[in-house]
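Dumping the structure here so I can ask a few things about it.
The other protein chains are all here in position, but one chain of the complex has been omitted.
Chain lettering (A, B, C and D) follows the sequence in which the chains are written, and residue indices restart at 1 in each chain.
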Amino acid sequence: MRFAKLWQMVIMTKSPSEGWVSRLLRDGLPVAVMLAATLLIWYIGAVWMNASGAIERVLPHDSPWNWQDLLAATLDMQRPVLPAPHQVALDFWSSLVDWPIDSPRNLLFHVAVTAESTLWGFVLGTLLGLVLAVLIVHSRTLDRALLPWIVASQTVPVLAIAPIVLVILGSLGFSGLAPKAVIAMYLCFFPVTVAMVQGLRSPQRIETEMMHTYAANWWQSLWLLRLPASLPFLFPALRVGIAAGLVGAMVAELPTGAVAGLGARLLTGSYYGNTVQIWSALVMSALLGLALTMAVAGVERLVLRRRGGQT
Amino acid sequence: MNNPDNLSIISQLSPPAGGRLAVEIRKASVVYQTADSPVHALENIDLNIREGEFVSLIGPSGCGKTTLMRVIADLEHISAGQVLVNGVSPHEARLARAYGYVFQAPALFPWRTVLANVTLPLQIQGRTKADSKVIAMAHLERVGLQGFEGKYPWQLSGGMQQRVSIARALSFEPKILMMDEPFGALDEITRDRLNEQLQQLWQRERRTVVFVTHSIAEAVYLSTKIVVMSPRPGRIVKVIDSPLPDERHLGLRDTTEFIQVAHEVREALADGHHD
Amino acid sequence: MNNPDNLSIISQLSPPAGGRLAVEIRKASVVYQTADSPVHALENIDLNIREGEFVSLIGPSGCGKTTLMRVIADLEHISAGQVLVNGVSPHEARLARAYGYVFQAPALFPWRTVLANVTLPLQIQGRTKADSKVIAMAHLERVGLQGFEGKYPWQLSGGMQQRVSIARALSFEPKILMMDEPFGALDEITRDRLNEQLQQLWQRERRTVVFVTHSIAEAVYLSTKIVVMSPRPGRIVKVIDSPLPDERHLGLRDTTEFIQVAHEVREALADGHHD
Amino acid sequence: ADKVTVQLKWLPQAQFAGYYVAQSKGYYKEAGLDVTIKPGGPDISPVQVIAGNGADVVVNWMPDALAAREAGVPLVNIAQVFNQSGLMLTCKKSSGVSSPKDFKGKTLGVWYGGNEYPFLNWMAKLGYKPGTDIKILKQGFNVDPLLQNQAACISTMIYNEYWQVVDAGVKESDLVTFFYEKEGVASLEDGLYVMEAKLKDPAFVARMGKFLKATFKGWNDAVKDPAGAAKIVVAADMSGSASEKVQQRQMENVAKLITNAGTAKIGYLEPAAFERTVKVLLAAGSSPVIKKDPGKAAYTHAVWDAAAK
Partner (left out) sequence: MKPQLTKTLLFVLACLMGAVLLMMQPAALGQLPEGTVPAGMFWLATAILGALAMQSVRWMAALDGGRLVGMATAALFGVWIVYFWQLLVVAFDVPRVLLPPPSLIVQAIGEHGGILWDDFVQTVLKAVLIGWAMGSGLGFLVAVAIDRQPFLQRGLLPLASLTSTIPLVAVAPIAVMWFGFEWPSKAAVVVLMTFFPMLVSTLAGLKASGKLERELMYSYAASYSRTLLALRLPAALPFIFGALKVNATLALIGAIVAEFFGSPTSGLGFRISTEASRMNMPLVWSAIVVAAITGSVAYAVLVQFERRAAFWHPSVRGA
């Protein structure tokens, strides 16, 4: 019961008075139409892009075939350039129901692996981002010396040097989850730092001066004014951050031996020429990304509600 | 350099008769360093404020009213001269929580309820939760906001918000109440009502109040002493001791006595307003 | 439902004697649909504004002054009743560029110079560049801003910005000038000066002006007709035709005649102010 | 038990069946070893891993290992599992390639990361200048460039990628293949390498000896029973992508590269084969893999001898 209520609060997007039917119509209908359009384009694209491959490898060379054969062939290829939506859906579904949840052939198994390193990276990255932001706001030295380098740090293609990072961390004794979490963290912390620097500085002068007239100390100003004021900045950054962390975690899976996880699944799909598998892993990673950002958005809503529902 | 000296005589002519000095300002100057040229926000200011006085600062934009308030509140440092608050430096006075400051905007924290906003300074002073709550509720009642303590600031009208801000400034019982255009953003009717309430509050408690306003009527209605300032550089043009009785009501504003004082203030303002 | 009928008699009692009707409002209502309950922003409003009149709307916050202005300016639709501007619907009047609107904030485009801001409506009307510039310069001079045409808005003080906004509204010579608390954010001295300039402008050109203010003094000083409104639901409490002479100066404000009208307005306000 | 970590060169597949079989059948445990098998992948350089102390022994190809030696990571070959090269160039007939002289003007897919040197050597021999006479593309992990006709030929392994092309629907009769072994540019592939410094420790040598012995036992089993090996490999694949059918076929082909399986010579590095590889590598056109002959220090039979005992 409590859970149901909580869940309702999480998924609630508009004021409760608005009927869910009208909400569904207003928000759901456009999405449904766009989805349908996407599917249609996808099918057309599948036929279009697979045609030459089908003619070359699938359709008989010696006997005649008509366009229906071609159509059927393009939508049911072993190694399509673009698999048809129903192929992906079937593969996706069968991976979920045909295998036990702890089997490496079940996508949820990989979701769990990737989500774990993503979440660790997210938590660590958020903490790092918070600490850096507090330090930067606190110290002019760090503001001037560090902030430009934090921006520059993001122009280093971490994804490109993930293998090196992994080896270096490995030589320091970190292996398994840790290096993946570190790379996810590297991508996570930046948006948090930038937003929090902005957020911690968002209190107007009048507000900081008010705290000054109360003779509040640094810690009290931080805790009572700066942190609460920065929450509206923090949450959008967290949403960006967790998506970035997912990318980091998946990339980091490749050089860890691609043992398990959605990134590994993508890689091996590509390696074994299993295009359909790539696409269902891709769909799954997009869904995971959506779920994670929605979870953050849910927490945001709960927190903002606790402080009165407005920012 | 003779003009200010001239003027300072005025304030020195009214000696600290009726009580101890709450604020003592001697030859204070404030110069802001800006990119192109220094701004003389205050020049050679002399001013005494006795305990229990209601002093209004009035003058055109940029004449240094806010700066003067900020100097007293230790939010700004003087470039020359001396300032004493309750006999000590503004810094010590601030640490001793000698004053409450009400800004032009209510500056309430939107993530805190009305009650939590009022308890904020108490919490910072280390009072217990229960204590703070009792005190805060008492002050909310005093400004007529009982029943609203659970609301969030944006659920209140502008006038109510400003009253919360006043309750907050009063809550830790500061000796001095500093108010910088507290009613500037309100409509005239609400403003009148708050003026009346502020008057009654001052009647009851006789705290020292330093008040900034742009409205002549407001200054005359509220104050026992009106300080008229002029800009570039910021200085005091005239200090007018109000002949009005201490007990006041809004109807007073249509009396000739009131109009007389208002006229005097307007003339002083026009004198100082030379651009 | 009888009360408004009652009140509407007042405005019907003053027939369109001295000129054609610029604005004609008959039994107009505006209801906002909100999440919980509908807000009756305006209810059964009757109002005639003749050409060349200077009409002030005054009343407590939320009484519908802005809504009324917006209805006339075709920024809001009425839920019931009828509104005519220059004899046509507000929509047609807007397309015919019948009015200039001055908002409470200056609403200048920060990426345009002062001059470019003023020429904007002229350009939209399809005037040539050279033409627009000549007209804009003339209007900038009229509000005392010659020499500032090359500056950007943020390089001006609040009062100067508001004057730019007025020059912009005047520049395309609209028959009606709508001003929604144009001086609300300014200090009293600057405000006085702009009031004086506005008065002189109206003297010279006798445009129809609809003006919203919170200040009784301002309303009395400027208007030929003062419309006092009250909230929940928004309605007209009283329409006061000013007995003051058309030619006015700031000194007028200390006369008994002025104080008399101000008193009348204040009383009407207090009547409508029931909360 | 003694801990041993082995870093593979590629994803878990039958190419490494010997190790998985030895692990699965408990041969390592019997030898008193606790072996960790780290799978590789496209972004894993076994050399970096062993230099970063992430493994005791790595599976690597000789060009890569000798290049690492020159770059300051002194790897030493302790055993050569594959005594034949499985590397080949696979072309579509339809692209107009039927012999090496048809390469001119064509796009050829090549694996980088050390594997390009034998190829460049070959092209140098044929007299082609990369970039002008032929166009080279850095091939990814799969055979798409050939299927999408983006390249006339691509690099494949006889035990793996070649069959992926076939599985994709291209008939074997439509393909032309060039084996490096036959073109005389082959270099030694999967071998076991350790850091030189560690070999000074007799205990390490003994441990590796036990490791080799158990590993060879695993390889012998795998070669004998490809189906069983495939099952074990599939079970070890945590990505859930490997299939038994594919792995069994791979194992059957890998078996052809271990011609000495089942004999006492399994895993023995023939000095002559080593010399041949070095020669190929030293002569790779304008930029040879290695600039100087590493000499006999680059391999040792000490561990193999210990295992043979």
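Miscellaneous remarks
Note that a contact is a pair of C-beta atoms (placed from the backbone, for glycine too) under 8 Å apart; a residue touches a chain by one contact, two chains touch by 3 or more.
Keep in mind that this is a model prediction, so the values were computed, not measured.
Across D:4, D:17, D:47 or D:97, the residue that sits in touch with the chain not pictured is D:47. Where subunit D meets the omitted chain, the residues involved are 42-43, 45, 47-48, 51-52, 64, 67-68, 71-73, 112-114, 116, 130-131, 135-142, 144-145, 148, 150.
On the side of subunit C, touch with the chain left out of the figure occurs at residues 73-75, 94-95, 97, 99-101, 103, 105, 107, 109-111, 120-121, 124-125, 152, 154. Within the complete assembly, residues 26-27, 30-35, 38, 49, 81-82, 140-141, 143-149, 151-152, 154-161, 163-164, 167-168, 171, 243, 246-247, 250-251, 254, 263, 266-267, 270, 275, 278, 281-282, 285-286, 288-290, 292-293 of subunit A touch the chain that is not shown.
In this section, only the chains that are shown with their structure count from here on.
Inter-chain spacing, taken between the CA centroids of subunit A and subunit C, is 53 Å.
The mean-CA centres of subunit B and subunit C are about 33 angstrom from one another, to the nearest whole unit. Contacts with at least two other chains are made by no residue of subunit A.
In subunit B, no position touches at least two other chains. In the complex of the two chains, the subunit B residues touching subunit C come out as 60-61, 157-158, 187-190, 214-216, 254, 259, 263, 269, 273. Of all the residues in subunit A, the ones that touch subunit D in their complex are 53, 56-58, 78-79, 81, 99, 103-106, 109-110, 162-164, 167-168, 170-171, 175, 254-260, 264-265, 267-274, 277. Of all residues in subunit B, those touching subunit A in their complex are 73-75, 94-95, 97, 99-101, 103-105, 107, 109-113, 120-121, 123-125, 152, 154.
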